[in-house]
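Quick one: the structure is below, and I'll ask about it shortly.
The complex appears here minus one protein chain, its other protein chains still in place.
Here is chain A:
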Amino acid sequence: MLSVHDLVVHYGNTPVLTGLTQRFARGRVTALVGPNGCGKSTLLRAIMGFLPAARGEVRLEGQPMRGIGRRELARRVAYLPQECHCPDYMTLGELIELSGYARYSLAGGPSDRDRALFRQSLEIVGLADRAGSQMNTLSGGQRQRAWIAMMLAQDTEMVLLDEPVNHLDMKYQYAVMGLIRTLSLRHGKTVIVVLHDLNLATAFTDDVVMLADGQVQAAGPVGEIITAANVERVFGIVTDVFTRDGRLMCLPRLIDSLPVTA
């Protein structure tokens, strides 16, 4: 279990997280949602230790994250930044092979077990036949699945993703989210994913954490948190929240919610 206690993070003099406390349950998919600039990405980066905490701390299974070395952390938590750039002329197979770096001995390379894991990761994302392809010849959707395969091949108990379906068309948004869902369902991983589309959150995640102003505004199971009242309070728009064919939907009202005077 990952827990964040009273976390305060500043960018220069601007406070971004202002005393955020939250637990992320093991084996579940949690969506981080909230308006732009509310601190979603900052929270993930602070969890990874890329940003210094002015106050508070992050614990992994009760152990302070600060005390965990980079290599050990990489064996336990994988992270996919919002923008990921692959060097030119790198093949998908090479990318996947690099993901196991934290498991290799300092002079050694992948073991047979690692290689089996690499194959399996590519099969899961449906790119098993593209291992020899260069990353910049893949389509946007394939590339995003490649990054997810890289996280899978890192073989961690926990996975953090920052807006993994940005810039993808609707088909690939659902395909990639489906993949992320299977990370927890079939592979037992704990997933925290930053999302903008609340309907993706309702369709593919277990829990939702709503952030605003650097604090948690609401957190819990999807059905309890995605309510018209919460969405209006956090995002400032009026929505209809309803169930259709057993799926929770959140649909903004056009006329009422357009912030014409705002």
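As a convention for this text, a residue touches a chain if its C-beta (ideal position, glycine included) is under 8 Å from a C-beta of that chain, and two chains touch if they have at least 3 such contacts; residues count from 1.
Note that in this section contacts and distances are computed from a predicted model.
For the chain of the complex excluded from view, the name given in UniProt is "ABC transporter permease" [choices: "NADH dehydrogenase subunit M", "ATP synthase subunit c", "Spermidine/putrescine import ATP-binding protein PotA" or "ABC transporter permease"].
Note that of A:27, A:56 or A:93, the residue touching the chain absent from this view is A:93.
Looking at A:21, A:63, A:111 or A:136, the residue that reaches the missing chain in the full complex is A:136. One of A:16, A:73, A:211 or A:225 touches the chain omitted from the figure, and that residue is A:73. For chain A, the residues touching the chain absent from view are 45, 48-50, 70-71, 73-75, 77-79, 81, 84-91, 93-94, 98-99, 101-102, 104, 106-107, 132, 134, 136-137, 154.
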